[in-house]
Every structure is written in structure tokens, then in C-alpha cells.
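Down below is the structure, laid out as C-alpha cells.
Not every chain is included here, but those present sit where they belong.
All chains are identified by letter, namely A and B, in their written order; residue positions are counted from 1 within each chain.
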Amino acid sequence: MRVDENQLEGINKEHLSLHDDTYNFLGNMLSKQGKDVDGILKKLADFQVAIPSWALGAGGTRFGRFGFQGEPSTLEQKIDDVGILHKLTQTAGAISLHIPWDVPSDYKAIKEVAASHDIIFDAVNSNTFQDQKNAKESYKFGSLSNINKASRDQAIAHNIDVINIGDKLGSKSLTIWLADGSNFPGQSNFQHVLQNTEDSVKEIYKALPEDWKMFIEYKPYEPNFYSTVIQDWGTSFMLANACGDKAYSLVDLGHHLPNTNIEQIVSTLMMKGKLGGFHFNDSKYGDDDVTVGSIKPYSLFLIFNSLVYGMENNPQNPYPAWMIDASHNIKDPLEDLIQSLEAIQEAYAKALLIDQDQLAAAQKDNDVVKCQEILQNAYRTDVRPLIEKARISRGGAINPIETYRALKVRQGLIKERGINSVASGL
Amino acid sequence: MRVDENQLEGINKEHLSLHDDTYNFLGNMLSKQGKDVDGILKKLADFQVAIPSWALGAGGTRFGRFGFQGEPSTLEQKIDDVGILHKLTQTAGAISLHIPWDVPSDYKAIKEVAASHDIIFDAVNSNTFQDQKNAKESYKFGSLSNINKASRDQAIAHNIDVINIGDKLGSKSLTIWLADGSNFPGQSNFQHVLQNTEDSVKEIYKALPEDWKMFIEYKPYEPNFYSTVIQDWGTSFMLANACGDKAYSLVDLGHHLPNTNIEQIVSTLMMKGKLGGFHFNDSKYGDDDVTVGSIKPYSLFLIFNSLVYGMENNPQNPYPAWMIDASHNIKDPLEDLIQSLEAIQEAYAKALLIDQDQLAAAQKDNDVVKCQEILQNAYRTDVRPLIEKARISRGGAINPIETYRALKVRQGLIKERGINSVASGL
């Protein structure tokens, strides 16, 4: 199923007059304040976030899963879903595959489907936190860090497979989320598993094509509840340095202990040229994986402030790979993703409004009150007209959620795929 | 020192045209959406928050204190400071005294000073967490919960003194923050100290004038680091119920364990008619007592959503007593308080914009996406023009911080009071 361009335009027309009013007013205000509105619009329009292939179906918790209807059950259907998202929001121009859930059988066909939606293949993700049917070795006690070489070798080989699959699709980066760790004190020797992990990622690194990057994710806990081998940015950073120039850290917003200052970590990594990937979601308690911006939007804005600063001032850092990494336990996954994409654009737009010169001057004067005013002035601005403008400049919907509903997309998908289709993944 | 009305008006004039533009645009939009803009403006204008008498000087941490210049060193000067705040913001029409730091010597004179600023005396606060010079009994091991009756009696008598002092000033409520607890396992018997506390607050309750309320604050830790007698809302609620109809719980935003859902606690207490007082501040780690809205403004908005709902739907709950309970370690306390007051008004205004009927309908349909949209629509609105409007309707400044600086208030206070004046308090 695809979004009909004419229908989309028809719906946009209904909202256009209101949009024009608010955009004109806001644009005018911002111009008076000396903002480069066109430059901001361009940045917003260019900002594209990858959707992971497993996020198009219903998620769940260890206590169960409430299904959703019309889930995509093939890779083509998943790409179609991202296509719908991208058509409406113009912000989801990439998909991030999880292997072995999404191994293409016909690469050419898959690439054509993606191209038809104007979607590229971003970072590919390996999975060594579950045992696959018929796997020779188990990851019950770890994969890249496992005390047994055979398990490590299997996990290394799997990662290299993932690189090869990604390479055929045009991906340029591999994301390693290593769930390895321990549930009980004494279960593993911290130094041995860290050394094993370093050796393993170096092996994978060797197989990395010249123009690829490797992203090393970190997480303090879950699914292991006593220790995790790559528990924090420090460990990830150390491993990336051990591998070489093409290895980077990856920050996932939900992968931190309570109260961590994430924006500071972002700044440190970009200063050192080592922020490679970035996963969006939100959370109140742990790695809750709820809709981006639904719990702590100001924190997201502060993180974007660090990201914007880094993108403008740290040439040593590559342009990061963006991905949404959220779960959809009780919402329609596509609606949830639209809300996440809007929240990301909102935070980005507000961060772009921060007057960096004024801020630097106030910091120099230790005028703490003024510094806060500058940030809050940007944050308190209602930037929705800007985001709408950027979206329609690329042919998207003024109001994606309303349009999605008006177009009866979910009903169409159910019709096409049935009520009981199930997406692979968690 | 007082804010000169003419000067204030002069500064306002410079900002008026911009204010009119933005207000007219926003007001128009909101009216089209069916909002009762005048009703909202009235509520904003009526909303008054008490300033605690000890918050006009520099705060500190256990590692020290960096002083500030021009601090008020008498109660009159403290009231003058609140007067300045109130003149500029029109939101600080009350002061909350801490005894024994602010015992008036001449009640009539003090009341006249306050009246001249249009300031009332809100809840009075007792202090049994420090030993006063020449005190007969020590609170080192507790006050209202102390295992020794003499200490308990002294603390009870002090609270009754505080009531009497407040009574002479026109206060109508007593706030008890009981810091009692223990630093080490085994140090105290949980049941004994809880029973002592219940007995003590009942004694104080007996001395409460008929038209007074008693607020029982709770806090999980600090200054005691193992246990606190009144550690959570459940304990506070239980004690309030044990006392009677005039006893209530008091919620302080910083007094919760990490990740607590405070807005839910607010709703529960108001449903049961037991939310009496409310202390504003913000925090990232613990009871950090930083500027309201500086860390988690969305959380503040959600809490205001609960407050607004309760004020409109829970006649069983009295109108709460509002106070700012923040510390000012590195900012000019008056500027910090202005920022806090603005953040409070902002969260309140946004909560007032939530379409409660639509929200109830979406909740009824379990349309989770729509519920979120409704809240975020309200939150994403730039309500600053509304707040400005409410402020100038009462004679305040369009832009209080800028006005404060343009009027060189701090310089005036330093001139009046000197560089080394020190406020009593923490």
C-alpha cells in the first residue's frame, strides 16, 4: 500500500491557509530576530532518520505482548511501511535492517522497492543476544565476550555476514549492540570478558570495508541484570579507540543509568570525533523505549543543542547515523513513529534557534541567568510552523497524523495483510 | 528600595508593540480553537505564589557557599525584596516566614510593610532541624519523633509558637517539614519514631486555630541518609488522616525518589481532599532545589495538568498553598525567583490550554496517540504572550528579568545594604 499523492495534496490544501498564517507570523518574527530562516528550513528538510526494520510491528514486555493488526510480515512490507512514513513526514528516508530477521532473498528486488520509496539502507544491525534455530553455539552465556572461543567465533562470523549483507544493499555502517554480561556476581571475570570483547570487535573491524564505519553501542543493564560488558560510554569509547579510526561509539538515549547527563556525553564524544551513531527514544524508568519526546522533551532539546554544536564545530566528528529505537506496545507503530519523528524535528528546530553567539558571550560573562534565558527562549518558541514548512517543501503532509488517519492507512494495510499478520522481531 | 512605577511603565512601553503583535496573534488563534482566553488570563492573573523568607539570600551546599551582594538582613528588607518581585511579576503576592529566622519584633510595623507591597503572609514554617543557641534540648537525634520526651515537647512547643506568631500576622496555615530520621540501620525503631511523630503532630494540631490548616511535608532522604520518618506521601497522608480534617499533605517537587510519578500523587491526594500545600523547585539528581522549570519543564506541565484538573473537579480539596522552595547558589536570588515564577506561570498557562473534553473523549476511546497529541498541542504552544498580558493587566512588567536589570535593582540594593550583608537562613 502506498500513500496516494493526490489525496495527500488534497488534505494538505485544507490545512494550508492556517499553516500559511502561522508560518508567516513565525518566520517574520524569527527574521526580525536575525535568524536565517531559510537555512534552518533547509537543515530540517535534510534531516533524515532511519527506521529499524523490527519497529513496524507491535512490541511487548516480558509479561506479554498485545498484538496489532496489519503488521508487515515480509521485508518488502516493512519497507513499504517505512515508505508510508517517509511519504507523510519526509523525515524517514532510511531503513536499518536487523539480521537475521531481515535477510533479503532477492537483493535487486529489495533495493528497487526501497528506491521506489526514496529510502536508503542505513546501518545494519547484528543480533547475538538470541539463539537462532539450528545455531551450533549458544549465546546464553555471551557471544563476542563468551569464555568459549566457539561462541565468540560464531558471533564474529555472524557480524561479518551482516557486513556482507549490508554491503550488497548499500549500507555503510555496522551497529554492534552487545547484550553480553552477567546476572550474578562472580558469574564472569570482568577482565576476561572485556578482553574477549576487545579481541572480537577487532576481528570484526578487520572485515570492515574501507568506506564503512563500525558503531559500538553501550548499555548499563538489561537483558543482563548484574553486569554488562559494554556498560557505559567510557567502555565503548575505549573499545572504539582500540579498533581504529572507523570505529565509533553509539549513543542510545535509553541506555543510561538514572539521571545521567547525556548531552555532556554527546559533547565529549563529538569533541573526540567518536560519536558515530545515535538512537532516539524516551523513557521514565529504564530502557522503556517509548515514543521520542513523550516524557522528557526538554532533555531531548538539550541533547540536540550538543548535537547541533558538534555538527557545526567538530569537523573531526563524522555526520552521525540517526535511528529511532523505540517499541510500540499499545500504539499503532506507524502513528507512534510519526509522533517520534515530529518530536525529533521539534527538538532539532528549537536547538537551531539557540543564538550561539549570544550564548557564548553570556557564558564568557558567567551570566548564568542569561544563558538560561537564551536556551529557554529558543525552547519556548512554537516551531511547529517551521517543521510543517520543511515537510511540505519536500512533498510531505502538513499534519502527518491527521493525514494518516484521513487516508485510512491502517485499514488499508489490514485489508492487504490481514488481521493476524505478525512482524518478525522482538 | 522599591520599583518606580513610572520607570516600569516606561520600560513596558518599549516592549508593548511587540507584545501586542504576539498577543493578538495568539489570542486570535486560541479563540478560533474555542478557548476562553479571558478566563485563562484571569486565572493566570489570580495565581499567586509565596516566597519563603529565607530564599532572598545566597544558598549553598555542604561544601560551602559563595556569597551574594546586597542580601536582605532584616525581615523588613526581605519583605521589600518580595515586594520588588511582586511589583515586576505580579505573581509573588505572599511571603512565607521561617521561624525562628524571622520572628517580627514589631508586628504592626511588619504588617504595614507587607501591606504596602500588597503582600500577605502565607503558611508559616517551623524549624526543628537545627539547634538554636541556648536551646535546652538538642534535635541532633530528632525533634517531633525523638525518643526523649523533652526534645519532643520542645519541638511541639516551638510549632505552637510558630502558629501564634503566624496568627498575629494573618497566616492561616502551618507547614511542618520534619527532617527527623536516622543515618544508620538500627539507629532508631521505625515504629516508635512514627508513633512519636503521630502523637506530636496531634498535639500541634490541637493548638491549630479553627480556620487554620496544617501541612505535613514528606521527603525520602537528606539531611538523614538512611531513613526519614515521613519518607513519602503515604506516610504524610496517614498522619494527616490521623490528625483530622484540617491536616493535609504537602508536596515538594524535589522530595521524591528518582523517577517518581509526582503528577499521579497529586491526583490521588486531591481526589482524597488532602493536598494542602505545594512547593515548587526543580532537580536532576536529588533535592537539588534549582530554578523551577530549568530541568524538567514538561514534568512541571504534567503536574499542573493534575493540579488544574483537581482545582476544577475536586471540591473536596481546598485551594492549595503555593510556595517556591529553591536555593540560589550561583544566581542573583531575585533573578532566579523571577525565572521560577515565569516557569510556573508558563506551565499553568499550558495546562489551562489542554482541551479537557477532547482528552476525556480520547481516553474513553483508548486513543493513546490522540491523548498524547492533545497534551503536546497545549505544551507546544508558545504561551508567553498570555503571561505577559496577565502580568500587565495587574501593572507588572512585560519582561521582568530585562526590567529588573534595566532598573538596576541589584545595584540599588547593594547601595542600600552594602556588599557584605548576609541574609539569615541556611
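As a convention for this text, a contact is a pair of C-beta atoms (placed from the backbone, for glycine too) under 8 Å apart; a residue touches a chain by one contact, two chains touch by 3 or more.
Small disclaimer: the values here were computed from a predicted structure and weren't measured.
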Full complex, copies of the single sequence (shown: 2): 4
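Assume only the chains that are shown with their structure count from here on.
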Distance from the mean Cα position of subunit B to that of subunit A, given in whole angstrom: 39
Residue ranges of subunit A touching subunit B (in the complex, touch as defined): 22, 25, 29, 258-259, 261, 284-285, 291, 293-299, 330-332, 335-336, 339, 346, 368-369, 372-373, 376, 379-382, 384, 401
